[in-house]
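Excluded from the complex is one protein chain; the other protein chains are retained at their positions.
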Amino acid sequence: MNKIIKRIKNIPPVLIVIFILVIVFSQFSRNYLTIRNLLIILQQSSVLLVISIAATFVIISGGLDLSLGAIMTISGVTTALAVNAGLPIILVIAIGGLTGFACGAVNGTLIAIAGMRPFIATLGLQGILYGFSLALTNKVGIHVSNEKFIFLGDLVNRVVPMAAISCAIIFLFALYVQNHTTLGRYAYAIGGNEEGARLSGVNTTFWKWLVYAFAGLLCGLGGVILVARLEVADPIVGIQWEFEAIAATILGGSSLRIGKGDIRGTIIGVLLIAILRSGLNVVRVPSIWQPATIGTIIILSIVFQVIITKKELGKK
Amino acid sequence: MIANKKKKVELISSLSRFGALFILVVIGSMISDVFLSGRNISNVITNASVMIILGVGQTIAIITNGPDLSAGSIMTICAVIAAILVKTFGMFFLWAFGLAIILGIALGLLNGFMISKVGIPSFISTYGLQWAVFGFAYLILRGYVLYDFTASFRFLGNGYLFGFIQMPIAVMIIVVISGIAVMKWTTLGRRFYSVGANSESARLSGVDTDKTVIYAFMISGGLAALAGIVLVARINAVQADIGRSYLLPVIATVFMGGTSPTGGQGSIIGTVIGALIIAIVQNGMNLLAVPSEWREAIIGALIIITVLIDILVRKRFTHLQKA
Partner (left out) sequence: MEQTEYLLEMKNISKFFPGVKALDQVGFTLKRGEVHVLLGENGAGKSTLMKVLAGAYVPDAGEVLVEGKKVERFSPRRAQSLGVGIIYQEFNLVPYINVAQNIFIDEFPKKWFNMRIDHKKMHVDADSLLASLSMNVDTHAIAQELPVAQQQMVEVAKALTHDLKILVMDEPTSALSDREIEKLFDMIRALTAKGIGIIFISHRLQEIPLIGDRITILRDGKYIGTREVRETTSDQMVSMMVGRDLGSLFHRDFQKSGEQVLKISNLSSKKTGLKHINLELNRGEIVGIAGLVGSGRSELARAAFQADKYEEGEVFFFGEKIKHGNPRKAIQRGMSLIPEDRKRQGLSLILTVAENIVLSSLSKLYPTGFISFKKEDEIVKKYIKDLRIATPHSRQIVQNLSGGNQQKVVLAKCLCTEAEIYIFDEPTRGIDVGAKGEIYSFMNELAKMGKAVLMISSELPEIIGMCDRIYVMREGNIVADYNKENATQEKIIAHAMGAKKEECTI
């Protein structure tokens, strides 16, 4: 009996919240727990997952990036421009990714090399990037219609969720980087004990730089897929994304300030946000209510998460 | 000797701010004849007023704990509430203002509570609150624009005190003077600085750090509400994203004014100068008809460049100190 209670206690609270939400939502609509709806949820949340793992990487390394949404946006814009210029798909993807990498590299340079506070540097860059996005698009979205490109984010034949598959590939790539490369391990080292890592001979400046640049790369790829899915590059689409990404990271159990965390946990956080979003539609919450509701529920969840983590730390 | 060097760095750092302000004024007068006209100058200062009112609260928040990224959204929702109370419910404007400011203070309290009692870092909790509050503002106004308020409402934005001081400027001056007074001459101001400088030492010295942080964010929230009301009274219209464009410039204002991002150091006068710089830059962009999409980018670049220069100046001078 005790064992069972212990097991239940070990389930992350976020999962329980998700479970309850799913049950509640499925009571409202028979269409909720259908394969088709789940596919749609997957398609809609997959890019957020990519941005969230970028946020998780930065947070693991003890940093913060408020420009992730903006990086995704501008990468989407350059991607759309490249598609419409008729470039081959591979090159298009590379351009999107490189745009993100370059933006992340700017963050990394400002933070790791020049020594700026992450939130100032990334907030400043956020403003700059949205400016560029608006200017490059003349303030209206750029439509793309190249079928080969759109395929990357399409729900092919209404069954094959290509956006989710593309994002899953990026996720596996990120997971590989986290667990099997020097970059991933050093992100933990810098977040956990930066001075210790430096004294152990780790070039912390370079690796910190690379963490931001890598996060930028992920957002760039996320931007490519988002444009493919929406078939339009909107110059302000990324507003609020970094908040949801950071929230997903925290809800996924990666705590702030210490070098702990795992991008696998972030999936749960993204799932919660995705289910909330789709559920609000099912429950017929008018779209106008949704930003406020989602914002409030996310904040409440973070508050609970932090309180619970604190309690657990206190027990030790 | 070392102390002198340190003082010198501070001096150079603050002189550079006045220098930048001066250079901008010169550049401004060169690019346009209108720039130095009385009308334009009063326009610049009036525009700066809203930013300064926000900036004073932001400075106090940053000195004590960290940035209040929700200020722009608090400003918005309070302006919206005040406008609706007057316009839709026909409430006497002063009561409406009072209620709006109380709402601002309450949201600040919520921020302070999440930061100090729950322990969520300020940039997360305030950033999160921002999105929730913007959501509510949007929910209330639904993309409409409320405009055309009564003369008494608009007095705060367009009226003149003693017949010659524009009301926003008068409000700004009162806020700045009280802000300076609080930070300099009260024990509360001391506590703000001490908590920002070293929270653990402050706690062990008997300062109620949680309460101090909550007060700082309450002040920031209250001033954000005030700024929102002044802005609406001035432009005679309100919509659900009115405060969105203010967040970045206000943060820029505070850091350009020399307030330390790590807390414990900074001044309200510095913020005033920073706000004037930003207001001149914005005015210059107006005069030069810079397209709107570039404006945020320019402000963003301005933040990064000023903070970068400050870091470089400090590095250079601490280097000299060693040699």
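We call the chains A and B, going by the order they appear; numbering starts again at 1 in every chain.
By our rule, a residue touches a chain if its C-beta (ideal position, glycine included) is under 8 Å from a C-beta of that chain, and two chains touch if they have at least 3 such contacts.
Bear in mind the structure is a predicted one, so any value in this text is a computation, not a measurement.
For the chain missing from the display, the contacting residue among B:G222, B:G264 or B:G284 is B:G264, taking the whole complex into account. Note that of A:N84, A:T109 or A:N193, the residue touching the chain absent from this view is A:N193. Although one chain is not displayed, its contacts with chain B can still be listed: residues 2-3, 6, 184-191, 193-194, 197-198, 200-208, 260, 264-265, 322. For chain A, the residues touching the chain absent from view are 176, 179-182, 185, 188-189, 192-193, 195-203, 258-260, 314.
The rule is short, and it goes like this: only the chains that are shown with their structure count from here on.
The geometric centre of chain A is 30 Å away from that of chain B, both derived from CA atoms. On the side of chain A, the complex with chain B involves touching residues 64, 66, 110, 114-117, 119-121, 123-132, 134-135, 139, 235, 240, 243, 246-247, 250, 256-257, 288-296, 298-299, 302-303, 306-307, 310.
Within the complex, the chain B residues that touch chain A are 67, 114, 118-121, 123-125, 127-136, 138-139, 142, 248, 251-252, 255, 261-262, 291, 293-301, 303-304, 307-308, 311-312.
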